[in-house]
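Have a look at the structure that comes next, please.
Note that one protein chain is taken out, while the other chains of the complex remain in position.
Letters are used for the chains, namely A, B and C, taken in the order the chains are written, and counting of residues starts over at 1 for each.
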């Protein structure tokens, strides 16, 4: 049953050093506030899972929280590289990060399979790609009906998932709307889940088939106004594309990054920058 | 690209004798009008697929349209047996119908896998059930990551699917709302699809994540007002539970059934009874 | 307050549900009991029907598993594949509440057919959601009327696993629920023996005798050493149940 906690308390209770953590949001509703709280609490040795690690993962990696990264596209969308990720992978700063690399199709299916309680996802994938040669988590099975060779990947079952959503009602039921990505899957696949929301409302005012996640399937809800910023929340505020472009300069240099992190995360209370 | 056709023309064009046909609707939006048109056109040797064959399949089977039935629960919901189905299975009237029997979980996964273009569905299913001993379409595979034994069933890929929905816009985009069952999956898994709708509207007025199926993924749209009756259409008309109870008497006797069929289907134009 | 044995069964079945449980509800007797629980001692019990309706609060009992009432009063409604994949197989269900046509001493359920599969004497509706509800839910409650026709020594067909023909079919199976933990009839309450998994009568409904239960059971059924008497329905429980059934009757009769 969802408990209403402060973001600080939710992260302190559920995100342990060494945990496997998914913070999802497919370019929309990216849980920046939650990610910053993880950085502030100096969590270490995390295995970070995310289809599209973008700025918040760049920040987590640069801040030294990550040991491993499981992902399918790691860039600053429309801008370029994630310099902190590259620095960790190419030069081992602040330390080496091990990467397990997939395609989007495989990761999406792996989240789906995780939510479905299965140990594996099966897809028609990776045909002719060299990714299976560098990721031993990609295997192939034979269809017992047709003999077709299909790809198999382990399902995603994080210890804890953190996602951001528009709103929760007073019973902790959550509405996610717009580009819903794999948020529902991330929550359902996880051992524990933390959802940050823009606001708590009396009535979700959701359509009959809206993406609503019941409170009893969530562990903690924390209000984090503008919790996805500089990403966006459909119906609340737009994406700050300018910041995404500026990040390229900030993240390119270790010192500039450190300064940014100090000013905007460590010395910035429980709020996203 | 969806073409607007009369129900007669849609069925005449796309439902061939011997075809594998799915008419879906999980107790809601059951395509009675479409099923009756199939009966009127005296289609034969159909392999009928449906999770919950109810009255409309009882009628199709009693009318001699079916050769095979793939299903997971064949009854009159809340009332009792499907007498025409039982007469066909137990006594071979009007002729023997071969049955392939699944659980709901397996059928639901098989529709999902069909929509996903896969040859098989994998689920944690059939543990300890004797269904695998009477249905050779149920096999087991081993997870290459955990060694767990999981069930596998062939995906559902009908030649043609017929479903009923609330409304279409003038470009043929369709909104399904309420209990959406496996309708989307039935359409996407099929070679050809016919959607009957209550009405054509200028604007679907759907929420951002509503179950909308684009016109280009549908072959034919036919207006069939009250096309799900005596089943129901959320937002349009309620289920006629009384008729469901009356059907028990009508279907129990071959002659009564024949009379009903003549009066309500063969001599009843292109409209559901 | 007087009551029928059917009411006794429903009230007892309802009491099995605890407040806050998530319950995957079968149509018919389980649905009646689960909604009675929600309207009495367990207002926050979460009812889930396989039609995709999550956390539904119907005002009248649904005739089918997918009546409009279920969707209109639900928190949200998901597709049927999602229901079985994410919610049932995904391990979100505390208890599956099932009825059945036949049950045997090891709680195996048959809703497929009477007689031989290839030449059935009576063809029943089939498995529906039950085979995976019984294995994926945390535990399973079963409710049905007690008779020699329903309580048989060996089910004609195991549609849905209790504990198998030998009581051991769940042993060592990974990711499987605890299986049936109680069976509630119009005569008594039974639980599987923790060792052998054979059904044992643990509680007789008021006025019911050991002989009555044995006469209505197709095998020599065991009785617990400490045999309880099931608590009687309270006046409030009976009132709520009768109101619910009357509302339901009026609603379904009124539809055209």
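Basically, a residue touches a chain if its C-beta (ideal position, glycine included) is under 8 Å from a C-beta of that chain, and two chains touch if they have at least 3 such contacts.
Predicted, not measured: the structure shown is a model, and the values here were computed from it.
Peer 1: Name every displayed chain that the left-out chain is in contact with.
Peer 2: A, B
Peer 1: Can you work out which residue in A:74, A:214 or A:227 touches the chain that's missing from view?
Peer 2: A:74
Peer 1: Which of A:125, A:158, A:214 or A:227 sits in contact with the chain that's absent?
Peer 2: Missing-chain contact among the listed residues: A:125.
Peer 1: Give the residue, chosen from A:18, A:238 or A:269, that touches the chain omitted from the document.
Peer 2: A:238
Peer 1: Using the touch rule from the top, list residues of chain A that touch the missing partner.
Peer 2: Within chain A, the residues touching the omitted chain are 26-28, 51-52, 71-75, 77-79, 81-82, 85-86, 89-90, 101-106, 108-109, 111-112, 123-131, 134, 146, 148, 178-182, 184-185, 211, 232, 234, 238-242, 244.
Peer 1: If you put the missing chain back, which residues of chain B would it touch?
Peer 2: The missing chain touches chain B at positions 1, 112, 115-118, 173, 184-185, 188-189, 206, 208-212, 214, 216-217.
To be clear about the criterion, only the chains that are shown with their structure count from here on.
Peer 1: Give the chains in contact with both chain B and chain C, ordered by label.
Peer 2: A
Peer 1: Using mean CA coordinates as chain centres, what's the chain B-chain C distance in Å?
Peer 2: Whole-Å distance between the two chain centres: 28.
Peer 1: Approximately how many whole Å separate the CA-defined centres of chain A and chain B?
Peer 2: Inter-chain centre distance comes to 39 Å.
Peer 1: At which residue positions does chain A touch at least two other chains?
Peer 2: 117-118, 206, 208-211
Peer 1: For chain C, write out the residues touching at least two other chains, lowest number first.
Peer 2: In chain C, residues 71-72, 77-78, 85, 89, 136, 175 touch at least two other chains, as defined above.
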